[in-house]
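Quick notes on the structure that follows.
Showing just some of the chains, left in place.
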Amino acid sequence: MIEEIMRNVKEKRPLVHHITNYVTVNDCANIVLACGASPIMADDEAEVEEIASICDSLVINIGTLNARTIESMIKAGKVANQLGRPVILDPVGAGASTLRTDTVFRLLNEVKFSVIRGNISEIKTLAHGNGDTKGVDAADADVVTATSREAAVALARNVSKKTGAVVVITGATDIVTDHKDVFFIKNGHEMMAQITGSGCMLTAVIGAYCGANHERVMQSTVAAVVAMGLCGELAYHKMVATDGGTATFRTYLIDCMNKMNETTLKAGMKIEN
Amino acid sequence: MIEEIMRNVKEKRPLVHHITNYVTVNDCANIVLACGASPIMADDEAEVEEIASICDSLVINIGTLNARTIESMIKAGKVANQLGRPVILDPVGAGASTLRTDTVFRLLNEVKFSVIRGNISEIKTLAHGNGDTKGVDAADADVVTATSREAAVALARNVSKKTGAVVVITGATDIVTDHKDVFFIKNGHEMMAQITGSGCMLTAVIGAYCGANHERVMQSTVAAVVAMGLCGELAYHKMVATDGGTATFRTYLIDCMNKMNETTLKAGMKIEN
């Protein structure tokens, strides 16, 4: 299944519309290209509806939110909804400011999301209306441990029920749920938290995978989470072998997505449910 | 000739003003530095005229166009025109939205461009007022093949006649024309389409080359297209040798521009006319 989803991305080359932050936008564009899709970044209110209408999916990322782009996000989201295209939300830093938290709730109110991906603090904010984020990172108190896994699943399920979206909480173990099924994904490496953009890039890849597999949002999301995590593992090993650091790791992470194939993916995936 | 143009960039270190998108802006700044020039990115209406006036050339790229920067592009363009400095246009995604298409025509109406560089779909939009772009990539139907080369040249000539600019259509074979002469450049590698920014970076390098060679816009453009294409080839070989992927390729692409010298350029150039 996962291999077929990946193959579809390479064959259909979906066009993925991003309204995203200016910190990691280049990485997002490059990883979307690396996995075989085609990115377009467009955020002006005057064009987002038109751009959304020619694209296969839409990724909304609130990483450097500003007044100008909030209306664009809502307009693009509504068009994508009308056309039945998957819309993915990355609520970067929800809980860290009233603007971000309020905007996330406004987005959830006006746009139907297919997938929402965040860290535990961000998803907690979506569940409870507030959270203790450490800026754009998960608060230490929120980090998912073996013992708190049940609570994290309950949180993700809660948000999934309220929104109808597949919900992803990324951390040491990633949780993907559509409130019925739950998948635990153990791929990934802690180096991913030492570069900016690991989360944003995963959200972008989810957008690419869902863009090529409209009818299989849950499986596409699982596949994207696995692929990204596996890239993290492979990039780490290559980084160590070449005596590199975090910037080298970032380069290899995108390289690995570019070189990922069905055999590697199948051999490396660590999914439990 | 081409070697002298390249040498002038390194000796004069022209200052290149960019009003550009936030996706590939870092790559553009780095490749301009790599080829020996000095970039300055400035897009606020309140300063663009002053910045344009201290610079040797101006690059306008509509990649993440927004209402705020359109006026800045026009103001900066007019100042550069008055001072006789080359102005380069990259009509990213022209044809993909009304905003982009309309803005390109407004820019062409109010600013005189020395060089326009785009993919076939974008240049078709400039010729006909519309085009079938695939987001920011060339539409499949538009891709230049051996048999359609004549049509592509006619298109480029048409735009060159209408605008007075040297027109570049990049693709498997790059076409450069000032409506009298035509050059076909066979340098380059298909990996360049698998990273974001190859086109934007070429446009930036054209800005740098023209900035150091005001009187030789056509030759500077040909030199920049050759240099960038050759970097693509060299970067590809080094990427393969180090078992890298797209992100490694991007790094090597800029590295190669930094290490390009007259001997390498002369030995590697593949120009026909």
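Note that the chains are named A and B in the order they appear, and that numbering of residues resets to 1 at the start of each chain.
Heads up, the rule we're going with is that a residue touches a chain if its C-beta (ideal position, glycine included) is under 8 Å from a C-beta of that chain, and two chains touch if they have at least 3 such contacts.
This structure is a prediction, so every number in the text was calculated from the model and none was measured.
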**Fill in**
Since all chains are copies of one sequence and 2 are in place, the complete assembly in this file amounts to a copy number of 3
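Note that only the chains that are shown with their structure count from here on.
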**Prompt:** Roughly how big is the turn, in degrees to the nearest 5, that lines up subunit A with subunit B by CA atoms?
**Reply:** 120
**Complete:** Per the C-alpha centroid definition, the whole-Å distance linking subunit A and subunit B comes out as 32
**Sites on subunit B touched by subunit A in the complex** = 21-24, 26-27, 63-68, 93, 96-100, 134-137, 194-197, 244-248, 250-251
**Request:** Going by the contact rule at the top, pick out the subunit A residues touching subunit B in the complex.
**Result:** 15, 22, 25-26, 29-30, 33-34, 38-47, 50-51, 54-55, 68, 250-259
